[in-house]
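Only one protein chain is missing from this complex, and each of the others stays in its spot.
== chain A ==
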Amino acid sequence: MLVLALDTATPTLVAGVARRSAAGDAEVLAERAVPSGNRHAELLVPTVREVLAAAGLALADVDVVVAGLGPGPFTGLRVGVVTAAALADARGVPAVGVCSLDAVGSGARTVVTDARRREVYWAAYDAEGARVDGPGVVRPEEAGLTGPLVGDPRFAERLGAPVEPAEVTTAGLLHAAAGPLADPSSAGPLVPLYLRRPDAVPPTSFKPVTTA
């Protein structure tokens, strides 16, 4: 089974193609991690073309698309999710969504990524790599997260513990998707893990133009 994996939940855009055996072993054929910042929409499709070309494959060869559903900054996150949904729809293949944090590091760990607004997204995993807590969003100073911490090292000081640098990888996305990939046709629609509500408060009253 040929898998195209995409993730835009962090400032690093990830696109990769991998072959997954019936036994569930994944072999990454080509992968790009592009530090694209806020240019995911510009660079994702060209990057998908690149990884397919590097693997000597065409999009028509892809059997399933795996997408990171975040959590991540909303605007960039949606680029990867809608791209995966549209590619899968146009090719008539299933799309499978995974929590992007599941694709960072391996084994027992707590993953932290930048949630902006001085907060981190986090999730905790046991020795088998199964998520046991999270995903959540929290201020690092109030997090009380237990190590080993992996992910975005810029938060080490505010977390009060070292953070082993790690990013989303194609292998990580496939590993996270192992369950649904066993039966991809049963996957539901791709729904981002926003974790925060939109910032909007209904006005209680409108200010008059004139002051009495």
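By our rule, a residue touches a chain if its C-beta (ideal position, glycine included) is under 8 Å from a C-beta of that chain, and two chains touch if they have at least 3 such contacts; residues count from 1.
Everything that follows uses one rule, which is that contacts and distances are computed from a predicted model.
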Given "tRNA N6-adenosine threonylcarbamoyltransferase", "Phosphoribosylformylglycinamidine synthase subunit PurQ", "QueT transporter family protein" or "3-isopropylmalate dehydratase small subunit", the protein name in the UniProt record of the chain not shown would be "tRNA N6-adenosine threonylcarbamoyltransferase"
Among the options A:Arg19, A:Arg39, A:Arg131 or A:His175, which residue touches the chain absent from this view? A:Arg39
Using the document's definition of touch, tell me which of A:Arg19, A:Arg32 or A:Arg78 contacts the absent chain. A:Arg78
Chain A residues that touch the omitted chain in the full complex: 39, 41-46, 48-49, 59, 74-75, 78-87, 89-91, 189, 191-192, 194, 198-203, 206, 208-210, 212
